[in-house]
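This view holds just a subset of the chains, kept in their places.
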Amino acid sequence: MDFLTIIDYLGTFAFAISGIRLASAKRFDWFGAYVVGFVTAVGGGTIRDLLLDVPPFWMQQPSYLIVTAAALGFVIIFGKYVIRLNNTFFIFDAIGLGLFTVVGMEKSIAHDYPIWVGIIMGTLTGAAGGVLRDALINEVPLIFRKEIYALACVFGGLCYYLCTFWGVNDVVAQIIGAISVILMRLLAVKYHLSLPVLKGETGNT
Amino acid sequence: MDFLTIIDYLGTFAFAISGIRLASAKRFDWFGAYVVGFVTAVGGGTIRDLLLDVPPFWMQQPSYLIVTAAALGFVIIFGKYVIRLNNTFFIFDAIGLGLFTVVGMEKSIAHDYPIWVGIIMGTLTGAAGGVLRDALINEVPLIFRKEIYALACVFGGLCYYLCTFWGVNDVVAQIIGAISVILMRLLAVKYHLSLPVLKGETGNT
């Protein structure tokens, strides 16, 4: 198990935890919480794979199911203590976001799609799982209203692109891309950076 | 029209009825109710077919559209009397759940996927239509909170697997798998068997 795989599983674990915790707030049963956790963790990558017309990544090996099961067990056993670990999970989540974005970009560029498709696929891989999660628990998607989230994926994707454009080594470009996402996300939360809200028209539509 | 086809249409009819009734409670028009009924009936199998990258089953022949139309006509004509048939529809729904689970497993195993993918695909075929239905009518998915539902699909899938593992004839294994789902579902509702609910964290996420 190499370093990238460990990061991948940590990110999956953090994403699954976020889904399971929101499901628990809605009083879902264990199975429902598991499904929400799994969809949060693999949903973005699944949408990407369907759009790219490649076999969904989590159907190749059962490890994502197992990591989600571990996340469910963790929440069941440690219950309230999970809240104290909020900062840890936040870091994992940001790392997962960065890694998933780069993985998604890589995968679509490997299938000969142009860079702008790659950036969309990277963003979908990182952020769409959270949107599916919020659809399942019947909430307005959090990521469209809180601190910068999906835009960090777009930003990281652009950084990655600029690196390759300037001839930077591919591995270095990946690392820079992922770190850009993570940094932007950390800064966004630390300084409460949000995008402007559209002036609401109430009841006119 | 063989026995399996009749069961398939009965299950489709029961699933469509459940969608149409929930849509009617939300005051959808006939077209909306039809769409919700159709999505409830074929949604799970459609997600399965997209993930397996095979043509969606209901696009091969119009019978599922026709059965859904019959279900809509039934609810329009018999209106309130439908409620008296609750138990009948519940039995149809359980039979459909069992059959759909086995059909979904078969299909993914026929495409050389391992058994754990088969169990997921069987469960998706049986239970994901109800989740899509609840997303369309903007409700928190029922199956993640009420008596055991999707877990019955997982259980039936495991029974089917054990049968084939022990060398049981394939048709017998299918029947045992389907009956396991149906029995577990009937027992769950009769004795109000539910999975534990995750201790909710309110407002921490």
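The first chain written gets the first letter, and so on, giving A and B; residue counts start at 1 in each chain.
As a convention for this text, a contact is a pair of C-beta atoms (placed from the backbone, for glycine too) under 8 Å apart; a residue touches a chain by one contact, two chains touch by 3 or more.
Here the structure is a predicted model, which means the values were calculated and not measured.
K.L.:
Copy number for the full complex, please, knowing 2 are shown in place.
P.N.:
When the whole complex is considered, it contains 3 copies.
The criterion applied here is as follows: only the chains that are shown with their structure count from here on.
K.L.:
To lay chain A over its twin chain B by CA atoms, how big a turn is needed, in degrees to the nearest 5?
P.N.:
120
K.L.:
So, what's the distance in Å between the C-alpha centres of chain B and chain A?
P.N.:
From the centre of chain A to the centre of chain B is 29 Å.
K.L.:
If you look only at chain A, which of its residues touch chain B in the complex?
P.N.:
Residue list for chain A touching chain B: 18, 20-33, 35-36, 46, 50, 53, 55-56, 59, 62, 65, 75-76, 79-80, 82-83, 86, 135-138.
K.L.:
Note which residues of chain B are touching chain A in the complex, please.
P.N.:
Where chain B meets chain A, its residues are 50-51, 53, 113, 116-117, 120, 131, 134-135, 138-141, 143-145, 148, 150-151, 194-205.
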